[in-house]
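A protein chain is absent from this complex, but the other protein chains hold their places.
Up next, subunit A:
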């Protein structure tokens, strides 16, 4: 009897049935987890606060800028808003790939055991994005564009009404890109894909630079045209509606509204497909890579010592751990970007001599995240009492093995394509010198600075809460030091380029190499000594991060 009486209350009564309440639970879960993570780690908390302050700064600037735009009542208001707005939407898709911005708290794989539909999880993910700092800022800025239409009250109202539409487009776009990128990273073909992509980019570098420099040049009169084109795309359509209303183009406004709504529907549909595919893949984890043919692999190339073993292990990780490959992706992109940015100056092809140093500024110190990538596996080094200097050397050797040939190839390609082959000795001197110095800097930095990085099982694009500002501080810190230390070589390269002197060009080669070797020598020793002192404490911090 008692059992029968009890049964009704046993049934799913206490479970929240409505998807909306599950969404609320999931969104608050995300914030609870974030807050708990921040409380455990002071530096991540500091990073999050800096991030929030930065967001407030952006909001303040947007407020001032949009008000000024509104008061000026300029005919270009619409054009500016469409172009900047399109860039914001585009940024939502690209930024997570560049800055490791994916929040994996609501990863479908983690909810596989719960009776929650993928649709509910998707809504929760979107809502969680909307109430995050970037989501709030984008939404508020989109609404603030009403200020820019202060002389057109109807447009102002429509701009505010379009804000949710803009935000939804951003969120869906970024989630679609993230889901696809994570799927790609999880696939065993990932490193082949990344590798071939890089190869293609290196090969295309030459033709692209040559082709584009003969093509259209950016000038002021193409800007309105660009805005017109953007307004027909999912990126700019929603931003164009108030502008067209202000111009009195009702038909145009309605067409853009249709495009904007259709974009949201299309993105939601595509994301749904990608998301469900990812969720199903998560339920059946495939073996990561299976067997390896060559038993010893890179262990053959390096001396059989502690440093050699670390070098071999790191080299394997550069290929097998997708988090490493990420930092190599920019190698072929950077010279291209450099060319694109500097061609406005009409300084002549000699400026391209700086493309390789520019690229290395972003890559030479890449090993400063190495120990953070190790995570608690670093315990192997601590428990065997590995000398700090061996640890530092091994990591540097692996990276140099990989990046030096790549740098030389890129330098030759850039020199040949831009017709600056006569400057190649100087470029190589500065470049390889920067690589050496960069590894010296990273050796010191990574002995005390731990970047919050995604775990090895996570997507390489996952992020830890509050890591944005910290990663930026770490990256720009090492970049700044590298710039200062290689300044003499860079100045000499500048003189070689300016004067065209063969003597100076050849002089830059040993000077660049010498400076690099010196700072490598100092950095590896200094970093090794710090590590000897602090390795167990570093391990304790890594365990806390995990």
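Criterion: a residue touches a chain if its C-beta (ideal position, glycine included) is under 8 Å from a C-beta of that chain, and two chains touch if they have at least 3 such contacts; residues count from 1.
We adopt the following convention: contacts and distances are computed from a predicted model.
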Legend entry - Name of the absent chain as recorded in UniProt (options "Aldehyde dehydrogenase family protein", "ATP-binding cassette domain-containing protein", "Acetyl-CoA C-acetyltransferase" or "histidine kinase"): "ATP-binding cassette domain-containing protein"
Inset, instruction - Decide which residue listed in A:88, A:126, A:306 or A:490 touches the omitted chain of the complex. - result: A:306
Inset, instruction - Check each of A:24, A:123, A:320 or A:422 against the chain that is not shown and name the one that touches it. - result: A:320
Inset, instruction - Give the residue, chosen from A:123, A:387, A:422 or A:525, that touches the chain omitted from the document. - result: A:387
Legend entry - In subunit A, positions touching the absent partner: 2-3, 6-7, 9-10, 287-293, 295-297, 299, 304-306, 308-310, 312-313, 316-317, 320-321, 374-377, 379-387, 456, 536-537, 539-540, 543, 546
